[in-house]
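Shown next, in C-alpha cells, is the structure this report addresses.
Of the protein chains in this complex, all but one are displayed in their positions.
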Amino acid sequence: MNQDNSPLTSKQVKTEVTVGNVQLKNPVLAASGTFGFGAELAPYYDLSGLGGICTKGLTLQPRRGNPPPRVAETESGMLNAVGLQNPGVGVFVKEILPTMLTYDTAIIANVAGNSKADYVEMVRILSATEITALELNLSCPNVSVGCMSIGAEPEQVLEVVASCRAVTDKPLWVKLTPNVTSISAVARAAEEAGADALVLINTLLGMAVDLKTERPVLRNNTGGLSGPAIKPIALRMVYEAHRDTNLPIVGLGGIASAEDALEFMLCGASAVQVGTASLIDPDLVFRLPAAMAAIAGAAGHDNLARYTGQLRPW
Amino acid sequence: MNQDNSPLTSKQVKTEVTVGNVQLKNPVLAASGTFGFGAELAPYYDLSGLGGICTKGLTLQPRRGNPPPRVAETESGMLNAVGLQNPGVGVFVKEILPTMLTYDTAIIANVAGNSKADYVEMVRILSATEITALELNLSCPNVSVGCMSIGAEPEQVLEVVASCRAVTDKPLWVKLTPNVTSISAVARAAEEAGADALVLINTLLGMAVDLKTERPVLRNNTGGLSGPAIKPIALRMVYEAHRDTNLPIVGLGGIASAEDALEFMLCGASAVQVGTASLIDPDLVFRLPAAMAAIAGAAGHDNLARYTGQLRPW
Amino acid sequence: MCQDNKPSLRHQGSLLGNERLSDSTHLLTIKAPELAYAARPGQFVQIKTSRYLRRPIGLMSVDREQGLIQLGIRRVGPGSNELCDLAPGIAVDLVGPLGTGFNLGLFGEGACETGPAHLVTVGGGTGLFPLLYLLEEAAGQGIPTTAIAGFRSPAEAILQERMRATAKRCIFASDTGGLDFTGHAGEALTSVLDTWHLRPEQILICACGPAGLLENIALQCLERKIPCQVSLEARMACGIGVCVGCSIPVYCHNGGAETAESETTYERCCYDGPVFPAARIVWPSRGGIW
Partner (left out) sequence: MCQDNKPSLRHQGSLLGNERLSDSTHLLTIKAPELAYAARPGQFVQIKTSRYLRRPIGLMSVDREQGLIQLGIRRVGPGSNELCDLAPGIAVDLVGPLGTGFNLGLFGEGACETGPAHLVTVGGGTGLFPLLYLLEEAAGQGIPTTAIAGFRSPAEAILQERMRATAKRCIFASDTGGLDFTGHAGEALTSVLDTWHLRPEQILICACGPAGLLENIALQCLERKIPCQVSLEARMACGIGVCVGCSIPVYCHNGGAETAESETTYERCCYDGPVFPAARIVWPSRGGIW
C-alpha cells in the first residue's frame, strides 16, 4: 500500500516477486504442457515479458505419448491425455535449452519419472545446466507408472523429493496432484523432504464419453481436466496448502484473467501459472502482468507481492 | 435393441429401470438438496413423472445451516455451503413425508449424521416409514463433523454402512464424496458393508474469492462445487466404481441434458440424479425421461436399461 | 411447459423494447402473457443469460391485458450488462413470477375504520423498480400513495415522470441537493413522518433498496410502530425455494428483538421473501448477516 492509498498507474506498481530464493520479474509463468518449449510462440511474442516458462514435462527417455485422440472439450474446460510426449531430457539439454536460455526469463524444467531413480537422474542432469529451477511433476495422470501414482501418496512424495533434494542445489519445486483426499498431507510431505516451493494444481482425472460410438472420447479412456471449471478446487487447495505449510506456492488451475491470478495470490500463491488459457488466448499470459498491476494500482497498492496470502477468511 | 435395429418412437422405449431391488418408472431422480421436499415445485409439475425424489439431507436434530452467503457462481458451476439446513428427521416423518408419499414416485430419504450413532438412529426411524430407500450421505463437505470426514475414509465407511445395514431392510444407498484419492477403495468398503447401491458423486470441495473485499465469497470459506464443470470427474468415478465393484450405481454430477444422463448410464449408472441443473432449468428433470427415450429410440433401442455399463473402453 | 393445466414456471418471453433510462440503467419490455397474468407486486423473475446461474430481477411493471412485463436493470456485472445490451426481438428465458411480494392488505389493525389508509414507498437505486409496480397496483386499488425516492445525484434520477404520474405525492431526494429534498431517502421519510397527521396504523411503509437504507427505515418504523415491509436481496441460486441458498436471518416470532441464536432462524429470500415484515429481520446492527 502506498501511503495515502490513492490510485496508482500500472507502471508505478512493482511486479517483481520471489518464490523462495527465485526472483521473478513478475508473478506470471507459462505452465508446463501448454506452451511447448516456447519456440512456437517466440515469433509472435516477446518472451522476456514473462515471469518464467515451465517446459513441457521431460522424461529420461524420449516418449511418443499416448495414441490420439488426446484432447476433448468439456464445459469450461478440457481433458488431455497427451501422455508426456517429449524428446527426452538429453535432447532437451542439447538442442532446446540453449535457445530457451536466450529468452531472458526464468526457465523451469518440468520433469516426470516412472520411478524415484528416474527423477534423481534427471535432476542430476538438469542441475548441471543454467535452468532457473526444477519442477518435479508428481502429478501427471496420463501415464501408467510413476508421476501421479507417486504424488498421491505422502510417503512416496517424501521419498522422491528427499532423494532429489540430496542431489541438487537448484530450487526444487514440487507440482502436486489434486486427486487426493488431503492436499495438505502431500504438501507437508514435500515440505519435510526439503522442497523449495509447491506448485498446485495439476489436472483432475476425468472422462468424456461419445454417446454415438459408446466409447470414451480419449483413446486413453481417462484424461486430465483443466481450465476454468477447476478453478474453485485449485483456489481451495492453494489456500489449504498455504495454511498448512510454510512453503511458497505457485498457483494454477483455470486462470484466465488478471482477477483470477490475483485471487490465487490472495489464497497464498507467490506466483501463478497460466495453462489451458494459453491454448485459447495465446496473448493472455503476456498481457497479465500489466493487467494485474493495473488492478493493484487502482486499489492503491504499489506492488503485486503484497497480495500473497492476504485473504481474510471468515 | 429391437430386432432390426430400426428407429423407434420415444413411446416405444421402455423407461423402467431397477437399482438393485428398487424398481423405478424411469432412471431420472431429483437429487438431494436441489429439489427441497418437492412442495415448491408440486404446483407446477406432475411429480409422478419422476423416477424418484431424494429429500434434502436430513439430520437427527433440526439444523439452521451455515450463515450466508451460502452460494457462489463459478464457471459452468456453483459452490454451495448450505450446511444441511433442514427441519430434522422427526418433523420430516410427521409433517413432510405424508405429502411426499402422495406424489406417486420413489421417495429416497437422504440422511446425514455427525456420527455413526446418528446415522443408525435415523435409519431406524426412517425404516419404519414408507420411504422407498435410504441414501446415506457420507459426503457433504459443508459441515464440520461427520459426513464427508466419514466418507473419505474406507474404514469409517465400512463401519457406518455396516451398522446401518444391521438395523434396516430398506434398500441402503451410499452417497460418496469425490474428494478422495481412490473412489474405488471407498466404493469397495461400502460394498463390503452391505450397501445396496452407490450414489456418486457429491460435490467437490472448492472456494471462491471476492477480490474487492479480499475475503472468501462464502461465509463458510469453502463450499461444494457442482454443475457441468464437474461432469468429467463424475463420469470417471462412476466408471471406476462400476469397474471395481458389483453394486448398482446411481450417477450424478453436472447432468444437464438427456445425452449427459445416457453418458452416465454408459459408464455404469443404472439411474441418474439431476442436481444443480434443476436450479437453472426446473423443467429439465421432467423432460429428461422422454428425451432419453427419444435418443434411445432413434438408435433402435427399445429400453433405457440397456445403456447401463455399455461403454466400451479402448 | 404446462402439465395437466398446472401453471407454467418457465416462460419463453419475447423482448419488445429496450430503453436506456440512464448511463447505467435500462428498461426492458417483454411479452410473456402467462407470467404477466400471475404476477404480483414485489415478485421477481429469474432470467437466463450466458452466465451459469440465472439472474433475479424484480418486476417493475405489469400489463396484464397486453401480457407485458417490464424490468429495470442496472449494469453491475456480466449478467446485467448482457441484459442491458439485448436487442429487441430476441427470446428471453424466464422463470417466474417468484417469491412472496408486498401485501397491501397488511395495514395496521383498525386502519380501515379509522380513516383512509396511506401507502408510503421508500426506495433507492434498483429498489425503485419493484416499488413502481406496487405504486401502480395501489393506484389501481384506489389507495393514496406517497413515493419517496433517493438518488445519489440529480443526474442519476430515473423514473421521475412515471412515479409522479402514479403516486399521489412524490418526494425525490438527493444526497447532493438539487431535487425536492437534500439527504438520503431515509431522512426524507423522517421529515415526512415528523410532520404528518396520520396515525401509525393508517400508514403502510414499503421499502426496497440498499440494505443500509432498509435498516434505517425499518428502525424508524419499529420506533413509530408503523407497519413496514421490506424487499431484500440475497445471493440466489435457484430463486424457486428449493436450494436453501438465499437465507435471511429472521426472528422465529414476529417482532422479536432477541439476539440469542435459538430465537432466530433462516428463511429463504426467494420463497419466503423477498418481501418480509421489517420487524422479522435480524438487521446487521443486531448481528444479522446475509
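We just call them A, B and C in the order they show up, numbering each chain from 1.
Throughout what follows, contacts are C-beta pairs under 8 Å (C-beta built on N, C-alpha and C of every residue); 3 or more make two chains touch, one makes a residue touch a chain.
Source: prediction; values computed, not measured.
Put simply, the hidden chain is in touch with A once you look at the whole complex.
Set against the missing chain, the residues A:34, A:59, A:202 or A:245 yield one that touches it, A:34.
Interface residues of chain A with the unshown chain, by the touch rule above, are 33-36, 40-41, 43-46, 49, 56, 64-65, 67-78, 80, 82, 85, 219, 227-228, 276, 278-283, 286-287.
Everything that follows uses one rule, which is that only the chains that are shown with their structure count from here on.
Between chain A and chain B the centroid-to-centroid distance comes to 34 Å (mean Cα coordinates, whole Å). Between the Cα centres of chain B and chain C there is a gap of 36 Å.
Chain A and chain C have CA centres that are 47 Å apart.
For chain C, the set of residues that touch two or more other chains is empty. Of all residues in chain A, none touches 2 or more other chains.
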